[in-house]
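Pasting a structure below so you can have a look.
Of the protein chains in this complex, one is absent; all others appear in place.
As written, the chain order gives the labels A, B and C, with residue 1 at the start of each chain.
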């Protein structure tokens, strides 16, 4: 009847969350530093990351080339940081060379952190986080590297340690995980050291205090049990399939979808083929077609959920998400729904063309599942 | 801690099952007679139906034109009935005219019951139960009409009262319902009267005793709660959509699938278009293709579950089931998986052709969901 | 989308049910013969057992000393058997010596089976099945030994093989298992041999046919998945605790309850201490107290579910069930609720007396859980 109270509870929670933390670190490919699981949103975790490691007036450098990179500019500004922004057209990746120029110009080391959105969900663009780290290392620049790892973790390879990422944030729903409600926050030793220098006052989610409790097997919150169980199930499924197999599957499914888009005669928002995302494809519709209508028909008439265009892409773009526990046939059904919706919205599409192109690719690309396993 | 025992329990169960019985009667379009829900299989319910209403040596008339009609011949034989069988090629419907001839020839009324399989799952053929009743009425023949309503209930119109069905049997999984484990047994007043004449001894599932308990709000078993809850959810979903809408949806989806099959250049097992089933389509493959291979590839490589050919159709036929809470896009995904498997098994199929033909039909056939509902 | 049909399905089900069958055999302590799991009630399984092994006109011997033994007399009579009944007061165990006399008098071996109710739920009496086997062996009598194992399996030791039981029946809810809806039917080699001699016709649940399918990994029904999962969880819990530990726990809890009853100054229906059941205690109330009132107050005012008296015990007896995953404190709470109800129904009880007596026994009887496990 009595749930034990504060102190006792925390000890129990530690036992509960410890294997989850280990699993999430494996997912982030992180061996060093800290991983914090926290009930709450990824945005709350971003704020915690910023306020624990940076002070008002500190300068950060970031590109703005999509919906989410734009949000992190706003968040940093609201928190009193000085943000140096490199604007690029939505659809571009992070402009690593221009970022390098800015860092090189920062001779007195005023830039304390660089923000990168690994996978920009609004445009379907995956940026090279590793290249950003190489730049910092070559310049011997001490800025911390922050990565928004939402919608890549668990679907596209992410390497916390190997890429020298100092802060990586992912919400439990934004990656290939379920359900929403937990934030995952990887913090490097360098970022932990920065927290000791930071002067901003925090009570809740102070990194140093949270780490201290963690060392004693405590967590500073009551366990949101259904979320932890959901995360456990998600991790088990990912590791059972194998992380590299999961990444390969997302690559294959994404390429099938792109073949379908090409067979429709349409372009993706992502211009450079090297940076096309394996978890989401943003598709430009012809000028005389309203992409909102495509989304509306697909959802309303064919129960096919497509994402709409965000911000400046509104009406011009619809998005196909291919993230999570999907297989070829599920992606084909989405293409089938989308092509019916495109045709009804006025796009001169031949029914079956996109599906057929993807089918052809899937047949050539080899097996999703090993036939021997079911023989 | 103490679950109340025998007598008390039954009263509680009656409250639990009463609304379910009412829902199932609505599904069977039955207002008169009795509906028995019973934990156990549909086969057990068939045996109970036979032994409650017929005696060893009684004669029954039935066609044998598929896997399930064949099973009922065997069951009746094992139970000591004399079975007059009209054999027809698998793929035919019940031969009503020949059945009429046999009944007409039965001048001294030795035939006590006629068995009809409403929807033959092995061949994808729906037989006209109503026509069978008309024959009996025109001949003024007193034989009871038994219908196997598995795989039609909840997807294809079935009318217990209007068609004068005396015994209708459906398992909770065989129709559009879930999960397996409950049998539904509709019994007309005429069949209940027959139970009083039957001499065979039964202890469990005696219709007269079960009806007597039912009148007092009892059921003669402990409630299998998860099954009852599952059935409740299935019924709620069917009635929320509307039975006639459910039937129309199955009609539309089945026709889309058939258009896809035709675009592949293949035939259905069901020859007469009037009797093609709206819940399952059995597809003949070319002579040089092994249908088992199609099923194996579809399942193993594309996770698309197809049914194999049963009995004489083994290797020659695969089956597409389009039964339950499906929509256009789900059917398109099955066609997409099947056409990849067909091609890999050696069938000269153009990828996308079947899907495209079905898409075209779906676009012309009007909306599955009213766009206004999501505007 | 397509659930594979008949033949394929059965193969899959066999894989599903195989480990469950093994688990249930372990529970019955059965290595030889067959174990059939069947969706449906224990009564249906009893009927199947009788009709598969005995013919109309065959003679069976049984005592009638409680609600369930009375039911099996009725069932056997309805199925056309000749039943030789030994009547004893409700509260007695099976009168082994009188049964022995009857068997000895049966010189020409007309008695084909002996029925024993292992644990009579209505009276809280556990009868010595092993002693019944010894009698049969000493007399070299070939009658089959049928045991109703409901409400003992999984709580009181039962030994199919060691006791030479030929048919043992238990419903998934009647024992310490959940949920209702599955019958478990253990059949010895001798009983299987008898099925070949039996002349009665069966279609559903023919033992020989079911065994033949089982040898090929098939089961003759669609799997009621939620029931199988429930049974799996129940078995896992029992084996994790250890069967002998489970029996010891039920012994300890039952004795605590009996100490409480004695402290109230009341008697149990079971007269001979050797045969008092460890899963249910039937308590006689004083003549001027209405036991129905005790049950009603306990349930309505204190949410404490007590069982009522069945048949001739109605109004004179209430029953405390101590079966399943219970511990000391749960039993104390039932005693607490019962003693408040008793007092309000007019029984001169000192509040706390029954609880205190049980507490004292529990303290002396040693630990339910090993303190070291939680230290």
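To be clear about the criterion, a contact is a pair of C-beta atoms (placed from the backbone, for glycine too) under 8 Å apart; a residue touches a chain by one contact, two chains touch by 3 or more.
Please read these numbers as outputs of a predicted model, since none were measured by experiment.
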- For the chain that's been dropped from view, list the shown partners it touches. A, C
- Can you work out which residue in C:74, C:87 or C:327 touches the chain that's missing from view? C:327
- Note on the structure: Among listed residues A:127, A:334 or A:359, the absent chain is touched only by A:334
- Query: Who touches the missing chain here, A:26, A:202 or A:251?
  - Reply: A:202
- Message: Need a quick check: the contact residues on chain A for the chain that isn't drawn.
- Response: 1-8, 38-41, 43-44, 46-47, 50, 56, 67, 74-76, 78-80, 121-122, 171, 173-174, 179-182, 201-206, 220-227, 230, 304-308, 310, 319-322, 326, 330-331, 333-334
- Message: For review purposes, identify every residue of chain C that touches the missing chain, sorted by number.
- Response: 296-297, 299-304, 327-330, 332-334, 336-337, 339-340, 343-344, 350-353, 355-357, 359-360, 362-363, 367-369, 371, 373-375
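Keep this in mind: only the chains that are shown with their structure count from here on.
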- Message: How are the chains arranged in terms of who touches whom: line, ring, star, complete or other?
- Response: line
- With centres defined as the mean of Cα atoms, the chain at greatest distance from chain C is chain A
- CA centroids of chain A and chain C: separation to the nearest Å works out as 57
- Query: Which residue numbers or ranges of chain B touch two or more of the other chains?
  - Reply: 304, 330, 333-334
